[in-house]
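A single protein chain has been removed from this complex, and every other one stays in its place.
What follows is chain A.
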Amino acid sequence: MLAIQLAITGLQTGALYALTAVGFSLIFGSTRIFHFAHGATFVIAAYFFYGVFGAGLGLLPSIAAAGLGAVAFGVLLDRLVYAPIQRHEGSFFTVFVASFGVGIVVQNLIGMVFGRGFVTVNTPLSRSVEMIPGVYVSPLAWIAILCTAIFLGALQFFLRRTHTGMALRALADNPELVRTFGLNPRMIAATAFAVGSVLVVPAAIITSATTGLNPAIGHHVMLISLAATIVGGIGSVSGTMLAGLLLGLAESLALLVVDSQWTEAVTFAILFAFIIIRPAGLLGRATAH
């Protein structure tokens, strides 16, 4: 029974990991920007939701606030920080440090406004229902899995069937060629940031109602996103998706053997194993070298 329980919890966690990580993977894969502040996007979305919902303004305005906050942050960061850096140099390290700095600022600002402790949003949906004897599942688990399926399905449609989506994939392959075709790489990059940031929103909202939030959660989000991106294979959106699910399941099923404080160690062990044995990842084409 415990195993089934943990598998369902793992699926829920994994679905949210997949969403978050795909956002990062999409941005990194298409623009080559090491967007470490992706964790900060998550924090902003989650706390905007928490703040507006806590003020009693209702569910829809709260979701809208989270979405707007995340997209505005992602797109503005691209415009105001990444674009100027890329204009004069744009090495991996410079972008990473700038992004990292922004993440620190966001984490502390949120901490000053909302406090540094754990907070959760209480909804009637968080309460678990006994599915079969001994297995308790909250409706939020199904919402998480459904949301992930819808968002990732929409993303696949967007990437394969729309012009903007195809341009995004083209940017990942060859930015010069994109320019030759008269498309503006900066515009496409902005789209990547908007889409990548939107993907975080459902994960952030559902997390705020399930496991809860603190301002430092951005680091955990980044560890998961990086791990899933690497384990899945750089530049492979489907790979990242799979890896996110795998990490969530592994983390949850590990509770059969170890205590809960070791779950991040499980993520690390999987990441480490992949870096050493298979740096190209599950579905990656190029090697990490």
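As a working rule, contacts are C-beta pairs under 8 Å (C-beta built on N, C-alpha and C of every residue); 3 or more make two chains touch, one makes a residue touch a chain; residues count from 1.
Keep this in mind: contacts and distances are computed from a predicted model.
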Absent chain per UniProt: "Serine/threonine-protein kinase RsbT", "3-oxoacyl-[acyl-carrier-protein] synthase II", "Branched amino acid ABC transporter (Permease)" or "Xanthine dehydrogenase large subunit"? "Branched amino acid ABC transporter (Permease)"
Which listed residue (A:54, A:111, A:139 or A:165) would be found touching the missing chain in the intact complex? A:111
Omitted-chain contact residue, chosen from A:93, A:118 or A:157: A:93
Listed in rising order, the chain A residues that touch the chain left out are 34, 81, 84-85, 88-89, 91-105, 107-109, 111-112, 219-220, 222-223, 226-227, 230, 261-262, 264-265, 267-268, 271-272, 275-276, 279, 288-289
